[in-house]
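Structure first, then comments.
Missing here is one protein chain; the remaining ones are kept as they sit in the complex.
Labels A and B are assigned to the chains in the order they are written; within every chain, residues are numbered from 1.
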Amino acid sequence: MSRRTRLVLGLGSLAGLGALLVWAVGGLPAFGHPRGPYADLAPRIMLDERHVANAVTGITFDLRGFDTLGEELILFVAALGAAVLLRALRTEGTIKAAAAYEERRGPGTADALRALGAVLVGPTLLLGIYVVVHGALTPGGGFQGGVLLAGALLLVYAAGQVAAVERVRPVSLVEVADALGAAAYTLVALAGLVFGVAVMDNVLPYGTTGSLLSGGTVPVLSVAVGVEVTAGVTLILSEFVDQMLLRSRRED
Amino acid sequence: MSVAPLAVLVPVLAATLLAATSPFVARRRLAGVVAVLAALASAVLCAAALAEAHGDTLVVWFGGWEPRAGVAVGIDFAVDPIGAAMALFVAVLGVAALVMCIEVIQVEDNLFDAIALVFIAAMVGYCLTGDLFNLFVFFELMSVCAYVLVGYEIRKRAPLEGSLTFAITNSIGSILLLCGIALLYGRTGALNLAQMGRALAEGPADGLVVVSYALVAGGLLVKAAAVPFHFWTADAYAVAPTPVGLLLGGAFSELGLFGLARVQWTVFHDVLAPHEAELRAILVGLGVLTAIVGAVMCAAQHHLKRMLAFATISHVGLFLVGIGLLDAAGLAGAAIWIVGDGLVKAALFASVGLLNDRFATVEEAELHGRGREIGGIGVLFCAGALAVASLPPFGPFLGKTLVEDAALTAGYAWVPAVMVVVSALTGGALLRVGVRVFLGRGVPAPEDPHSARAEGDRGGAGEREDEASLATVPALLWGPAVALMAAALAWGLVPGVVAAAGRAAERFVDVHSYAGLVLDGRPLPAVSSTLHGPGLTGWLYAAASVAGAVVVALAALAGVRDRAPRAGLRALETLRGLHSGRPGDYAAFTAAGVAVLGGLVALAVG
Partner (left out) sequence: MLAYLVAVWLLLAGLYGVITSRHLVHLVLCLGVMQASTYVLLLAIGWRDGGAAPIYADIPPNTPVVDPVVQALTLTDVVVEATVVAVLLALTVQAHKRFGTSDPDALGALRG
């Protein structure tokens, strides 16, 4: 198909699709009045029965915990997949050489940027851990905290410490952590079967609302997901950083 | 306590452990054996779930979250006989694929097996779930595993391209599906299939219902590779490593149809009931279009894997006709046919993998006559080609006759004739290849200017390329091929499979009892089915398609292409040109397809 034909077909389809979608959203309940009963029941169940203050985290890891297992596995496969796909055309040796070259060349970034990056890494890590662990109490949880923690690594790279990036992430450790996070979630799910009524049953004591150990398995699963997301996103980021290293070396 | 969730969790656990040990203990054979065992365990658990169901539906609530006053608060697995049978089928194909992986896939880590296990687990979970968002999650998981597995050995050009177009097109499908789910959640406030159906039935079939149906069906049909969403299929299936291609061609697309059937019945059946006849016309029409386009493209191919991909597309069209008849008989026929055809397709993929392993090519022209050394596989291949053309007593024959009977009962008298033609074309094309490759007879295939070849891209990815031909064909390759073919034969011969499928289909379509069981805990009433085996018309149609296949093959071998009318060849070239390999084109067709589908359903309902 020529680009012209494609454009015509595309615009025509989008017009039709647009009309259909506008027609459809007209049938939704008025904005601001969501239709229950799931929306009304879910947060109350989480609070009353599981003592979880943050209903969203409770739903993610308990009520709809099985979905989260699936989502976590998507992340697991995607992280491994991206890593494998990027590794295909390079060897460990060239990366080490490129990193050493980068270190010899000296930092290409401003001192202020590097200083700021170095200073921010600590607080970011702390914030990430806080968000993961307090998932049941305040907005947060494994997914959000995991991304924050992986962001700390990106800060290190942005601060120009490429070699530090290499030292910080022995690849095998990150892959293992990724897999172990996913395995831990699966094991907790199975523990529900063994110790409780069904798979994904919340079998730890529920504690009191507002304390760190409330919600039974919810904080445990939050930590498992936090480990997995950190490792997965770190793996992806470091593989892309490696590609940058290779490219900048070639260009010089 | 049901074992159904374990069928998903066991392979997942095995996969994570394989991945965790990958940097330390990467012994290929050991990883492969562990993977096969995990898949086998999953298959056994699926069979146990099927037996546990006893022909009824079994409901398992995750986390013990039972429904409250008819409102589902948790996620459930609703294991009905058809779902459990599909899950078992997928697991069995998975075992065969993983056995082949041990021999075929040459990588230094355990990650391929880990991802393949997650792929299988996702497909099993997809078949068993009773929650629409959970279905979507498994749908995404299946897709992502497939993107990675298809592009795994990315050193060659074609797998890279195939993986890209695959990933882009299927991502669009997923996004459309999620939009549809969001709309349905907005209307019904539920994510559970049964509850959604109940809530939707309380309202009118207005714009939201029509469009959400089009979006959900569109997303699922992208995976199912129905026309015009099918363009990615040949690109991806052709470049995937053989065991992955086996799973894709045998199970992946068929699961798209299964999802459509499941959602169609549990969610949309009541609300769209007054317009059933029009909906039937749309789905049957779509199925027939897919079948014909797939068959024509299949016959025009000379790259064996692409040919199998188009044969898959064509047969997906036929299954869609069975499902689109919107009754239990058509559904039962489609279910039997999907399993039978899937087994045959998988055996054919395995045979092609054997050829690739031995001769490092899957081009018909290059393989001409070389298959004589492995004549046993030739017998298998030709038997498979004829089974595709519904040779009795293989499984596909049984399924086809049931769908034909259902079509005749529903008043679609012209459909069986179309089915005969399509089966003859696809079976004939495969038979022609079998004769050319394994007997060396007939006019040799032309050098195909369109073929997917570039710089050492030979047939597939991650597969051995040493030119030294083997004294014997490795057992790990022909073993699964023979076993799958034998299973396809057995499937057609199992006594009582028709009656069981009939009852299972009655169960599937009885959505009120389903909702009663899932949401209120009401036990299911007994079902009976009047479905019977093939009658005289069935045998006659089968004879016609087998004869047709032989005629098509002979005509091709005699060089009919050179004498074909110019206009026909030009039309064929235009059709082939549409399959351009460009993601922009495919995206445009997907958008157009969903818009047209939405328009048609709107007309049907309005």
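The rule is simple: contacts are C-beta pairs under 8 Å (C-beta built on N, C-alpha and C of every residue); 3 or more make two chains touch, one makes a residue touch a chain.
Bear in mind that the values here come from a model prediction, so they are computed numbers and not experimental data.
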Which of B:Thr165, B:Thr290, B:Asn356 or B:Ser390 touches the chain that is not shown? B:Thr165
Sort through B:Ala20, B:Ala588 or B:Val605 and give me the one touching the missing partner chain. B:Ala588
Per the definition of touch given earlier, which of A:Ile74, A:Leu180, A:Ala198 or A:Leu245 contacts the omitted chain? A:Ile74
In the whole complex, what residues of subunit A lie against the chain that is missing from view? 3, 6-7, 10-11, 14, 17-18, 21-22, 25-26, 28-34, 38-39, 42-44, 46-48, 53-57, 59-60, 64, 67-68, 71, 74-75, 78-79, 81-82, 85-86, 88-89, 137-139, 141, 143-144, 146-147, 209-210, 229, 232-233, 236, 239-240, 243
Go through subunit B and note every residue touching the omitted chain. 133, 140, 144, 147-148, 151, 154, 157-158, 160-165, 167-168, 171-172, 175, 178-179, 182-183, 185-186, 191, 234-235, 238-239, 300-301, 306, 448, 450-454, 457, 576-577, 579-584, 587-588, 591
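Heads up, the rule we're going with is that only the chains that are shown with their structure count from here on.
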Subunit A partner, complex, touching residues on subunit B are 1, 5-6, 9, 12-13, 16-17, 19-20, 22-24, 60-65, 68, 71-75, 111, 114-115, 118, 122, 125, 131, 133-134, 137-138, 140-141, 144-145, 147-148, 151-155, 179, 183, 186-191, 206-212, 214, 577-578, 580, 582, 584-585, 587-589, 591-592, 594-596, 598-599, 602
Subunit A - residues contacting subunit B, complex: 1, 3, 6, 9-10, 12-14, 16-17, 20-21, 23-29, 34-39, 41-42, 45, 62-67, 69-71, 73-74, 76-78, 80-81, 84-85, 88-89, 171-172, 175-176, 178-180, 182-183, 186-187, 189-190, 192-193, 196-202
